[in-house]
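The complex appears here without one of its protein chains, the remainder shown in place.
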Amino acid sequence: MSAVYALYSSPDAAQRAVNGLYAAGIAQADVVVMSGEPFEAQPFAHRDSATWLWYIACLGGFVGLVFSTWLTRMTELAWPLQTGNMPIVAWWPNLIVIFELTMLGAILATVLTLFVTAKLPGRLPKLYDPEVTNGKILVGVENPSAATLPALERALMAGGAAELKRS
Amino acid sequence: MAHKWGMAVDLDTCTGCGACVTACHAENNIPTVGDEQAARGRAMHWLRVERYWEGDFPDVRLKFRPVMCQQCDAAPCEPVCPTYASHHTAEGLNAQVYNRCIGTRYCANACPYNVRFFDFFNPQWPKPLHLQLNPDVSIREVGVMEKCTFCVQRISAASIDAKAEKRELKDGDIKPACVQSCSARAMVFGDLNDPESEVSRLSRSPRGGKLLEDVGTLPKVTYLARQTQV
Amino acid sequence: MSEASSRKLSDDLLRPLLETSWRFYALVAFLGSIVLMGLCTWAYQMYMGFGMTGINNPIFWAFYITNFVFWIGISHAGTLISAILRLVNAGWRRPVTRCAEVITAFALMIGAMFPIIHLGRPWLFFWLVPYPNSRLIWPNFRSPLVWDFFAITTYLTGSVLFLVLPMIPDFALVRDRTTGMRHKIYGALALGWQGTPKQWHRLESAMSIMAIAIIPVAVSVHTIVSFDFSMAPVPMWHSTMFGPYFVAGAIFSGIAGLIIAMAALRKFLHLEEYLHPVHFQNLGKLLLMMSLLWGYFVFAERLTVWYGNESAEIAVLRVTQTGSFAPLYWTMVVVNFVIPVSILSIKRLRTIAGCVVASFGVLVGMWLERFLIVVPSLGHKYLPYSWGTYRPRPVELLITASTFAAMCLLYTLFAKFVPIISIWELKVGEQEPFETAKERSARVLGEARP
Partner (left out) sequence: MDRRDFIKLTAITGTSATLASCGNPEHQLIRFVPDDDIVPGVAEWKPSVCPMCAAGCGVTVRVMDADVETVRSGQAGVVKMAVAKKLEGNPKDPISQGGLCARGQASIQLTYHPDRLVHPMKRTGARGSGEYKEITWDEAIAELTGQLDTLAAARDQKSVTFLTRPHRGRRTALAAELLKSFGAAAPITYELFADEVLRRANAISFGHEQLPTIDLARSRFAISFGADFLGTWNSPVAQSAAYGAMRQGRPGVRGAFVQVESRMSLTGASADEWVPVKPGTEGVLALGLAHAILAGKRPADAGRAGAAIEGWTSGLPDYTPAKVEQITGVAAKKIERIAHSLVELQPTVAFIGGAPLAQTNGLFSALAVNALNALLGNVGQPGGISFTPGGGADLGRPLGGASSAPTLGSAKVLLLDDVNPIFASPKAWKVREAIAAIPFIASFSSFLDDTSIMADLILPDHSFLESWVDSAPESGSMDAVPTNAGPVMKPLYSTRATAEVLIEVAGKLKSPLALPWKTAEEVAKSTAKASPQPPAPSPKSPARFAEPVFDGDATAYPFHFLPYASLQFGDGSSAHLPWLQEMPDPLTSAMWSSWVEINPQTAERLRLAQGDLVDVTSSQGTVRAPVMIFPGIAPDIVAMPVGQGHEAFTRYATGRGVNPVSILAPATEPETGALAWAATRVKIARAGDPDGKLIMFAGEMREHPHEGKTR
């Protein structure tokens, strides 16, 4: 397989290149962007920013809550031992444990989802350039079809790249 | 009906002679820690006779008060134990399961009466002192908490005998070591659920009161106040 | 930000990772030996019996529990603070967050050791863990110590993740600028991070969720630590204000710890350009506020007891204010309140040096505060016949000392192998303001449109 990409020094340049690619009829999903830091100002940064992360976190919290409620109650009833004139299932203290495990559930759910959705840990793809972490912004296309190739290259150069790179 | 073991201590007849203290050591295999450890505040006396001075010479008085585990119904030492080593039995005793104890010493802090003791080292009985050990009472290893049990070994022994003889436990069948040794008969042990038992009778006495009642621990030891005349 | 400055920034912050001087090895060897000694002391204590300590009847808790509370307190510097700053999106947080969060992670690990060290039978500590076992008995959820277990586990997990996630992009950076073994290791650590918009988005929203989740947890942790005391009917322990009192104290000591750590980094890693006096100024203000808050709490506590005049509590009050613990008590008041307030409330004195001085005082003072909460109360419970006092024994001193060494050691190693300042977050900080950027780039791109 092969890929064509170019490196840009400013987000605007990168954005221009991206727009060019779209104009050249490249499907949005095929355009790859990589940067050493998050950008908020440019449209390209807003690709698939929509996320369920918040709801999943809440779900995780709920799972933690249910589990801990079950755990405390079950264990206290498993071998009921009287202490200090307290009820066998003592909700006041149990609430503390329930709270902690609820939060733990939320945190773990969040992190897991992050890893899954962000494909971490994963292998570094062919289309990558160490310059990215030096502040350059990479814009490119994987396996371009021969038909679109010229238009594509034109668009990338138009973005203001020094050179075209292939990998 | 389940028993509810309790004790009454008559401070008017207690002479503070300390026989109960030694009797407790003899019955419960309580180690003597030696002078060095005693100096570091590690002496173990499940039962201690507190003494408090009042007034100044020549109008000075001395108060004695034997303090052992009060076997509280709402014992602060119980819930704080993470491993249930300290818990409440069906007969209202404040039990300590040595094998469950991991030695957080939290129970000792929570106890307002300071009647819980910690094994700082493995107990030692230079031979043949070990021959005097009571086989009915387990030896506590280093790192666990121990305390007065109301001589639970005697309670169960008496209950087993009663069962064997197919009869109910009578009041006075059970005497913890301290009660038995007391020559002035200042201590009485028995079933608080039996309104006729001597200990119940004494607990109802107008002289009766509980130690640190306002801490809300519902102790099962009643102290009968000392009287004065002349 | 511009490519050039980005390069420079990376160079500066990666220098510690790539260059190693003999001083580093000397320091690690020194600290390491102290830590090793501490571990041996612990083994010795376990072998000989807990009696090697100065613990006695009635002082059943002392140095170890003091250290426990102290370190858990220190741990409140990092995560809590950086989480709050994230949420309010304070720009000056960027260079601070990571070195703060590291403190949390390590302080927690050290603090969590102490309940185990202090056990009579430490080899059985796992009996606090709820798992189906042959003893057929589960932990007693009514016990504050079990609450501790859950709270600390949650907080530690959360803090470590909170610390590690933002490190991934920086690992990627190190990966791309190193070769050979380093390249492989950091490559693995970077988890194949590319920096696609999607990854950036997920990372940032995950971070903000964590920030929200971690704050109540942090508060709960020290509240629960305070419950260890306030649940017991012990004079001057059994108090409703202990929760907030302890949390405040924790943040107080935490900030002090953070200031000292930052000052050290700034000096030894030559990060003057990134850790500016303004950072210390702001943290100093925070410290001042906490100092005042702490003073308020102590006053409230003491006044209530003094006025309430409950005989057992008065006994404890006396022994701390005027009795055998008075020297410690008044030292605490001076270094925790008098000195920090007088230094930090004067702008001219709120320099880096000033902040560091105040912070050292606060660390000492807060350790004393915990000691004075634990010991005098236990020594003066309801029945005067069983009153007692306490003197630490060598094992306790050695183990305590070694934990401070452990903190320094872990911190040094971390700063050696991980960019101690979050590079990518710093870069974001250097970007031109969001609005102008948006508006300009729209214009620029507008021209570009055919």
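The letters A, B and C name the chains in turn, as written, and every chain counts its residues from 1.
In this text, a residue touches a chain if its C-beta (ideal position, glycine included) is under 8 Å from a C-beta of that chain, and two chains touch if they have at least 3 such contacts.
Source: prediction; values computed, not measured.
Put simply, the missing chain touches B, C once the whole complex is considered. Only one residue in the set C:Met48, C:Ala300, C:Ala326 or C:Leu397 touches the chain that does not appear here, and it is C:Met48.
Take chain C: the residues that touch the chain left off the picture are 47-49, 306, 309, 311, 314-315, 318, 379, 384-388.
Mapped onto chain B, contacts with the missing chain fall at residues 10, 12-13, 15-19, 21-23, 25-27, 32-35, 38-39, 43, 45, 48-58, 60-64, 121, 126-135, 177, 180-186, 227-230.
As a convention for this text, only the chains that are shown with their structure count from here on.
If you draw each protein chain as a dot and join the dots that touch, every dot ends up joined to every other dot.
Averaging C-alpha coordinates per chain places the centre of chain B 44 Å away from that of chain C. Separating the centre of chain A from that of chain C, both taken as means of CA atoms, is a distance of 29 Å. Rounded to whole angstrom units, the spacing between the C-alpha centres of chain A and chain B is 64.
Residues of chain C in contact with at least two other chains: 137, 139-140, 142-143, 146.
Each of residues 81, 83-84, 86, 90, 93 in chain A touches at least two other chains. The touching residues of chain A, when paired with chain B in their complex, are 81-86, 90, 93. Interface residues of chain C, counted against chain A in their complex, comprise 1-3, 6-7, 10, 130, 136-143, 146-147, 150-151, 153-154, 157-158, 161, 165, 168-169, 172-173, 175-177, 187, 191-206, 209-210, 213-214, 216-217, 220, 224, 227, 424, 427-428, 431, 434, 437-438, 440-441, 444-445, 448-450. Listed in rising order, the residues of chain B touching chain C in the complex are 37, 40-43, 48, 50-52, 67, 76, 79-84, 100-106, 108-110, 112-114, 117-122, 142-145, 212, 215-217.
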